[in-house]
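Mind looking over this structure? Questions follow.
Complex shown without one protein chain; remaining protein chains in place.
Naming follows writing order (A and B), and every chain is counted from residue 1.
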Amino acid sequence: MEGHQRNQSLYDRFNARVVGVSVDDVTTLKYWAKSLDLTFPLLSNLTGFLGSYFGVGPSPEIKGFPVFSRKTVIIDKRGIIRYAKDGEPDFKGILLFLKQMNKEGGKP
Amino acid sequence: MRGKTVLKWLWLFLVLLLVPISGFGAKQEKSLVGEEVLYFSLPSTQDRLISYLNEYYGKYHLIMTFFPAAFTPI
Partner (left out) sequence: MKKRWVLVLIAVMVLGLWLSGCATTEAPKKPYRMSPQGTVIWNDEFEFKPPPSAWKIIQVEVGGEFGFGFLKADRGPFPSQSMFVYDEEPFGCSTELGERGGEFFKRYLWSTAMIADMKILEKKNVSVLGGEGLAVVAEGKDSVKKEKVQSKVVFGKRGDRVVAFYLTQWRPMDGTYDPSAFEVFDQFWGSFRYLKKSFYETIAQDP
């Protein structure tokens, strides 16, 4: 998440915002956000419905506890999913994609 | 008899080699790209409910990173 925090000014330049999503409760997320000095929101999806929609269902990493696997998606202003990548965020890839999307005027 | 056993083993060998490259049992994941996002409202660390429609739709591109748990490396 620090990578996203460092890139905030660049996201702003490309007219983008960022959020993190997990199944943690808000209180836990707040403590974590504070420890990392994050200024963007972290969302609490306790029921996991949003994760299910994006196919990040229960992760094999922690047995017996339904957590999300890592994935980053980019949704354009029109609500269309334009980018999806499993695993750790590819920060440079995200910036290049945003730049390209901005050039195209956000059209799919 | 021995020849038939050798043939049986050869067939089994062939089948075992072909299974991984045939993609049998491989999960077919539906690509999300191009799909419309599911509009959501979720509680956030900023002491408010964040609604995709109110905060981002029509205004900003949104980067969403899903992660397993707080206090884990990402």
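Everything that follows uses one rule, which is that a residue touches a chain if its C-beta (ideal position, glycine included) is under 8 Å from a C-beta of that chain, and two chains touch if they have at least 3 such contacts.
Fair warning: this is a prediction, and the values are worked out from it, not measured in the lab.
Trainee: Considering the complete complex, which visible chains touch the unshown chain?
Mentor: A, B
Trainee: Of the residues in chain A, which ones touch the absent chain?
Mentor: 2-3, 5-6, 9-10, 13, 35-38, 88, 92, 95-96, 99
Trainee: When the complex is taken as a whole, what residues of chain B touch the one chain not shown?
Mentor: That gives, for chain B, the contact residues 3, 6-7, 10-11, 13-14, 17-18, 20-21.
Keep this in mind: only the chains that are shown with their structure count from here on.
Trainee: Taking each chain's centre as the mean of its CA atoms, how far is chain A from chain B in angstrom?
Mentor: Centre-to-centre distance between chain A and chain B: 16 Å.
Trainee: Quick check: in the complex, which residue numbers of chain A touch chain B?
Mentor: 1, 4, 11, 14-24, 26, 28-33, 35, 38, 41-45, 49-51, 53-56, 59, 61-62, 67-84, 88-89, 94, 98, 101, 106, 108
Trainee: Please name which positions on chain B make contact with chain A in the complex.
Mentor: Of all residues in chain B, those touching chain A are 29-40, 42-46, 50, 52, 55-71, 74.
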